[in-house]
Structures are given as structure tokens and as C-alpha cells.
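Missing here is one protein chain; the remaining ones are kept as they sit in the complex.
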Amino acid sequence: MIITLKKGASQKELDLVLEKIQKLGYKPHVSRGKDVTIIGMIGEYAEKYKDIFDSMEAVEHISEIQKPYKLASRQFHTENTIIKVSRSLEIGGKKIQVMAGPCAVEGKDIFFKTAKAAKEGGASILRGGAFKPRSSPYTFQGLGEKGLKIMKEAGKKYHMPIISEAMTVEQTVLLSKYCDIIQIGARNMQNYDLLKAVGKQSKPVLLKRGMSATIKEFLLSAEYILSQGNYNVMLCERGIRTFEDSTRFTLDLNAVPVLKKLTHLPIILDPSHGTGIREYVSTMAKASIAAGADGLIIEIHPNPEEAFSDGPQSLFPEQFAIMMKELNPIAQAVGRELLD
Amino acid sequence: MIITLKKGASQKELDLVLEKIQKLGYKPHVSRGKDVTIIGMIGEYAEKYKDIFDSMEAVEHISEIQKPYKLASRQFHTENTIIKVSRSLEIGGKKIQVMAGPCAVEGKDIFFKTAKAAKEGGASILRGGAFKPRSSPYTFQGLGEKGLKIMKEAGKKYHMPIISEAMTVEQTVLLSKYCDIIQIGARNMQNYDLLKAVGKQSKPVLLKRGMSATIKEFLLSAEYILSQGNYNVMLCERGIRTFEDSTRFTLDLNAVPVLKKLTHLPIILDPSHGTGIREYVSTMAKASIAAGADGLIIEIHPNPEEAFSDGPQSLFPEQFAIMMKELNPIAQAVGRELLD
Amino acid sequence: MIITLKKGASQKELDLVLEKIQKLGYKPHVSRGKDVTIIGMIGEYAEKYKDIFDSMEAVEHISEIQKPYKLASRQFHTENTIIKVSRSLEIGGKKIQVMAGPCAVEGKDIFFKTAKAAKEGGASILRGGAFKPRSSPYTFQGLGEKGLKIMKEAGKKYHMPIISEAMTVEQTVLLSKYCDIIQIGARNMQNYDLLKAVGKQSKPVLLKRGMSATIKEFLLSAEYILSQGNYNVMLCERGIRTFEDSTRFTLDLNAVPVLKKLTHLPIILDPSHGTGIREYVSTMAKASIAAGADGLIIEIHPNPEEAFSDGPQSLFPEQFAIMMKELNPIAQAVGRELLD
Partner (left out) sequence: MIITLKKGASQKELDLVLEKIQKLGYKPHVSRGKDVTIIGMIGEYAEKYKDIFDSMEAVEHISEIQKPYKLASRQFHTENTIIKVSRSLEIGGKKIQVMAGPCAVEGKDIFFKTAKAAKEGGASILRGGAFKPRSSPYTFQGLGEKGLKIMKEAGKKYHMPIISEAMTVEQTVLLSKYCDIIQIGARNMQNYDLLKAVGKQSKPVLLKRGMSATIKEFLLSAEYILSQGNYNVMLCERGIRTFEDSTRFTLDLNAVPVLKKLTHLPIILDPSHGTGIREYVSTMAKASIAAGADGLIIEIHPNPEEAFSDGPQSLFPEQFAIMMKELNPIAQAVGRELLD
């Protein structure tokens, strides 16, 4: 349930409410708006303690959240969540952030070359895979920590925060140390142990939608992270499975307005995986921004034909730079910013 | 196969080729570009007559079209097809055309009211259903010819071409008389008899994609129309079936760049049916234009709650007008025009 | 609504009710069980005349059917419908009927050869396509009436009723003359004009499920036929579209128990189209019978490699004969009969 405090409630009054919630065995979730402070007390049977809070002086009113996801819902947090990734970079605000880089970190030289291209093209965040979820056990599985070190160094040189994927609880610890954003891949969207692990650390999380997950399940997976106390979650649509085979997946742009209605979390679109084909990436990036995306994640590679993985969907550096220039007026047309 | 004539081939030389094709029992399809004239000789076993044409003076070269759709392919016609709907209105050119109106024509007064709203909002074509394909035999099936008369009158008053759906071969004749564009609905995308019928008349055709048709099947259905000699076909994506249930269908925007690559035919998007929910229509319209749509088809109704069908997805007149204003800068951002 | 007459109501009393229904502008649908006669009065606003019938002497009680399909529902007709195809052959009874033959009738000799194989293998009904719905306009479209004549002759020789597909209203007339069962294909499941046409003639109809039609839509399409007065409708599941690509379609066997619950109409399974691959047909035929199918429709061809269409899914005559022998004990295990 959601406890809304009276306007002007003091810190002491707030503390009293939080204390009570904890005594009852629940974890309080606080969301402060401009005027109002609301507190989520969420968990099975929370509603049966409603009367206790109803009688407290500072409490304005109490309401239940009908949706199965609570902290992720617009009811808990009506304004858009803005995630501070670094001192100067935030996701979910007016500026659309673009994350770019190769599918996998393949070596230092090539990664630095790609990072340079990402920066010059106008990306603000550097992506790269150090641990790769591969459907076959016999294909390249990533450079591991060595890859993370390369990424960190490149991020430092080009002044870009970095994002990489964690596939296990152990990797979460490592990524939390090296990266600015931790990605949870589509295949792990319902790996609840992993969701809890990233929920317990403090770095922002990009959660990818499973390739046949409904939007409701997607939000429930976000709820797993939020329920552990990490509210810096962004949602990433990356294509769903349908019968259509002219693209690798069907990028579900309907998901953008639907998610914008149901949740306050920022939404990132991945047209590279969503289409799986280089020549459609740029067009779908445009459509994503027009649909209201808060960010994009794009695969680029200086030499896509020789990429260890996902080559056919990676943009050439020049294609990326051209795309960014074309995206700019669309961002402006929907009241956003893209390039500086 | 495709016969390309030499630059500067005379009308007489062209006629010779056409005559030969007809003698062999095939129907020639002529496509004239700026410099080049190409002739499609299409049908089973056409390739075995290749040598006959190879030896003709005016023939530059002969090539096969690998795709199962021939006349619909970019190979047959490399430039975008522009369809002249009326003296001043064309589809597939720089200007994005918006078709608006109610799902069904319900009566004269209400239709004129809707037509006025469509016009004032900036629509250039008037839509409305006189014959309604309804999944239940017990629900309202449309006003029939009476509905068409109302549409024609309204179109005349507001200077807008009109579009309506044909469900049977007989209706095709009627619609060909009253309407400027004949629509073939998603449920009839593979009603081959109907496709041939609209292919034999001369009014432009808007062909909707079946709700689980692949893009290849969609183009083959267009080919049925083209093969009868009517080249004025536009393709309409209106949502496909997936497991996701937060929207009625999943509007497949990937289809836009894929179709733009494979075919020269104009592409129209239907975000009303594609989402099935009023509040998502405007956003998906924006994304459609950013993705490269040549037109939109939008349901509007002065009183959606009381509409005979598809009320929940119909825009209020004011919503439509606002949407059109918001679409304008996006159209400009992708080098198109929308409002005058 | 459904009007149930009192046990022992006389013909005269029944006539009175029917007359009243007709006067109100509705078409009565009569279903006589062993003890009870029930009358469907179906159409928009039928319920508002409830009181008129409530006061009639012979009326036991009146109930609404909640489902959007009325005549197709188990509520209207609680016992399984048994369709008499010929004096000695019925579908929906204890015996499972197997329809076999080639995809398309290709010529007299080969069709007679196939008919012989079908008969000898144990099929009771002969299938064959005279009019072929082909996704490409340039491929073989069937022999037309010539094909029907060949079928009729073969059916006569081998004492088998014949089934063939109608794609247009005109073909319906022709098929009604030559065939014992008229098939409506998956692509035409929502070709309402065609559904009404087969509903108005008296030959039994096999209606195929559209490849992405929900079960509810499937039943509503059956309702279109039933509502015209033809109650001899059988439903055919033939595979739905999913993301899985190791088979051509996904034969949806769940549909069998679901349909058995919702409707009284017989259910036919088509494992040939449902899998699209010869070597899986026999196994899926077994599963179909175990799931409760009332019949099967199977493609066979003496020379599948040379078939004009659908060769890869056609069984060789010997395979068909072996399959039939293997199906027999499964039929018995679920309390049915297959071979004589």
C-alpha cells in the first residue's frame, strides 16, 4: 500500500512512519516529490495494517496499488524517474542518451577505435560486452574482467560512462566495480536471483525485455530490482518473437507508449537487436525517438564483417555518425535534445 | 523476366517487343523510367523464351527477378511509385497523406460532422466503412450503397477523395463507381478472387496486411492485383498478432523499412487498428512517420463512446487536430510535408 | 436467446412459436434432442422479446447464450452433432473418418491411382483440390471444373464421398453440384460472403481455421454458416503461426479439447498442413486421435517429389497404409473406431 504524508510533514514524523513499517517486518520505500512524500509499504498482507497508519497524525491518506507491480507503477511515482549516471549525465530527462559500442569487447586497439567513433558520432555512453550470453557453449564467450578493464580505460579517455552485461551474481560484483550501468540481458529477465543481486548494489541497471515477455512480466521483473532498494532502473525494449522472419525480431514500438503510461522508469530502445539487420537500424532508431524513447543502445563496429558476434547488425562508424545527425531534428520535433 | 530496352528505343521497337510477348501468351507490363523502358514478361516458364528477345535489336539486356513477387519488386521498378488519386493529390510523393474518418458510416449527419472534423484537422482523404467485415454475423454490417452515397456527397462538399472497403467482387463494382480508393481489408488479404477483381478495375487500391501475414505473402497478394494491370497499389500495415495483450495488435513498424527496401509501392500505416487503444494512436502515428510512412489512416469519431464499432480506438476531433500539429515537425525532420 | 419447449409439446405448439419468431423478423433455428426441443431465436435485440414467449403455454424456459457464437455453442446443442455425408457415412459419430488424396487434382490417371491408394489404405473420403488458393499469382491454380469431374468419377468408382475447396461464391455452386463436402480454406476463414454462400446451400461444410485465428473467431466464422441454416459444419484445425520454424506451422492440438468443450460440431485435424513435413504427419495423426479428433484430412501422392504443390508434406501410399494400421489401436484406446 502507499502512504501519502501531509504537506509539510516533518522529518521526525516521516521517521516515525518508517520505523513502524520496519517493526512490522516490511521494507519502506520512500519517494519524495516536490510537495508530497509518499511511502511504499509493499509485500504480502501489507494491507491488513492499514488502520495502524490511518491513525497517525502525519498521514494524509492510504491507498492500495492494484497492479501487481508496485514500485514500478505510475501510482507510486507519478513523475518520470530521472537517473543520474554521472555528475553531468542523466537518463530520463530532456536529453536523449545514446549508448554505442561493439557487441563484444574483442581487444584493446579495436575497442579504443570503436570508442573514438562512438564519441565522435555523438554517443554519450559506451557499451561493450565482457561476458557474452551465447546460445552455443562452443562460441566466443567474452574477455571477462580483462574486457572490463579495457572498457574502463576507454571510458576514462573519452569521458564516457560505460555499460556492460552481468550474467551471474558473481559478475554483478565485478561489474558494479568497473561499470557505470549494469545491463541484464533478455535471456535473464526472469533470473530472479540475478535481479535481486543487482537490486542490492547501487549502480543503475538497464533491464532488457525477454524476447517473449509481456509488458506486465517486464514490469514485474523491474519490481524485483526495485524491491531491493535500487530505484535506478531503466527498461530496454529489444525486439520480440513473432512469426515474421524478414527481421530477426520484431522491435515492439507499441511498448513505448504503453510503458510510458504504466511506469515512471526511463525507456531505452535497442534497434540493433530489435531488427538484427544493419540497414534497418537507423530507420527504427528514428521511429524509437518519435515514439518517446529516453535513450538508444546501438551496436557499432569499425569492421562489422569481422566482428566476433552480431556483425550483421552493427553499424559502420560513418553510418552511426550520419544516423545521429538525422536523429537530431526528430528529437527536437518531440521536444527533446540529442546532440549538444 | 525483365526486358530492358536500349536508351532511345523507339515506340515502334517497343511495340514489336510487346507484340511478341502477347503472341507467346503472356501479358506485358511496361514501366517507363526517365531514361529507360523496362518490360515485365511474367508468368510460369517465361524464362524459356529468353533467346527470342535476346536477339531483338532494341533489347539492352534481359534479367530474371529472383523474388516470387515480380511487378511489386524494386527490381522491376527502382523508383518509388507515386499514385495519382485526384488531379491535385498523390500518394507516395513528398507529401504524407492522412486519411481520416469513422470506422463505419452510421448516418448522414454524423458523417458530415466527422468529415468536417477530418478536413479541419488536416486530413486530405476521407475514410469510412459502408460494408463492414464483422467477426460476428449478428452485429451491424454497414449501410451499404446508402453509406457510399453519403460518403461521396461529403467528399464533394469538403473536397476530399474518399476511400472505403470492398469485401466481395460485387462490392468492387459499386466502390469503383463511388470511391477514389478501394480498400481491401486484412481478413481478405488472401481472397484471391477479390484481389483479381480490384486488379481489373482502375481505381487505386489500398491493400491491408493480414494479421499474421509475412511480408513476403503481403507482397505476393499485391502481386495478384498488379498482375491484372492495376499498378496503383498502396500497402497498409495495420498490426500483427503476437502474444502481447496490452495492445490489440502489435503495429509492426519494422515492416516499413523492410517494405521500402523490397518494393516501390507506397506504404500507409494504420495506428488505430494497430494499437486498438485511443491513447496510443498519436504516439504510434509519430513513430510511423519517422519510420518513413507515405500516409496514415486514422479513425476519428465525434462521439467515440457511441460508435457502432471500434469506438475505443477512435480519436476525438480535437485529439486528431492536435496530433496533426504534432506530426508536422516530424514529417519535416524526415524531409516530408504534412500540413499545407 | 434459446427457447426450450416443455417435454411433450405438440407440433402445433412448436409451429406457434416458430410463427411468432418469424413475425418478429427473426429466423428460428430448431434443435431436437431426444426429449427436448429447443429453438434458437438469434440476432440483435432478440432478448427484448423475451416476455412474449415467456407467456406461451408450451415454453418451459428461456435463456440467453452469453457467448458471441450462439448456434455453434454447446448451450444451443448439448449433444455432439453428427453429420450424415452419405447413406452409410457420418462424421462426428463413433467412427473416425479419414479424408485422403492429393493437394491438387493434376490429371485423371494420377488421381485415380491416388484414389485407389486412399481406398486401399483405409480412407473413407476422397480429397483433392480443383481450385487452388496459391499465394503467388504465377503458380498452378488448379484444373477447375475438369478436376471436379475427375474427382466425381473416381469417387463413384471407389465408393467414396468427395471433398474439395471453394474459394469464391461462384465455385460454391459448382462444388455443391459435384462434391459431398465443401471445404473453406484457412485463407478464407473470414471471407464472410463465402461463408454465407456455403451456409445457404445444403452440402456439409469443412471450415478450416485461419492460421492466426483465435478459437473464438473460428467459432464465429462457423456461426456465419450456421446462421444461414446449414447446420452441417465441421471444424478443421490445420496449424497456427508461431515463431517456431522447424515445422511449417504449429498444429494446435490444445484446440481439440477446447473446441470439444465449447461446441457440438465435429473436429477434423490436418497434420499434413499442420506440420508441412512428411515424416511428422503420422505421429501428429496419432496425437490428433488421442486428443479426440473426429476425423483426419491427409495429403497423399503416388509421387510426392513430382507433385504440383505441397509435395514435401504428402505421404507415399505405403506410408499412408502403415499409418492407418498404427492409428487403429489408438482409436480403440479412446473408444473410437477407425478401420473396418
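Per-chain residue numbering starts at 1, and chain names A, B and C are given in the order in which the chains are listed.
Note that in this section contacts are C-beta pairs under 8 Å (C-beta built on N, C-alpha and C of every residue); 3 or more make two chains touch, one makes a residue touch a chain.
Model, not experiment: these values are computed from the prediction.
Note that of A:4, A:114, A:164 or A:227, the residue touching the chain absent from this view is A:227.
Only one of A:79, A:109 or A:193 touches the chain withheld from this view, namely A:193.
Of the options C:25, C:107, C:229 or C:329, the residue whose C-beta touches the omitted chain is C:329. The omitted chain makes contact with just one of the residues C:82, C:215, C:322 or C:339: C:215. Touch with the hidden chain on the side of chain C covers residues 212, 214-216, 240-247, 250-258, 260-261, 274-275, 279-280, 283-284, 286-292, 329-330, 332-334.
Mapped onto chain B, contacts with the missing chain fall at residues 212, 241-243, 245. The missing chain lies against chain A, touching residues 42-44, 68-70, 133-140, 167-169, 187-188, 190-194, 196, 210-212, 217, 220-221, 223-224, 227, 241.
As a working rule, only the chains that are shown with their structure count from here on.
The fewest steps needed to get from chain A to chain C, moving only between touching chains, is 1.
Note: centroid distance chain A to chain C, computed from Cα atoms, is 50 Å.
Centre-to-centre separation of chain A and chain B, using mean CA positions: 38 Å. Along chain A, residues 212, 241-243, 245 each make contact with two or more other chains.
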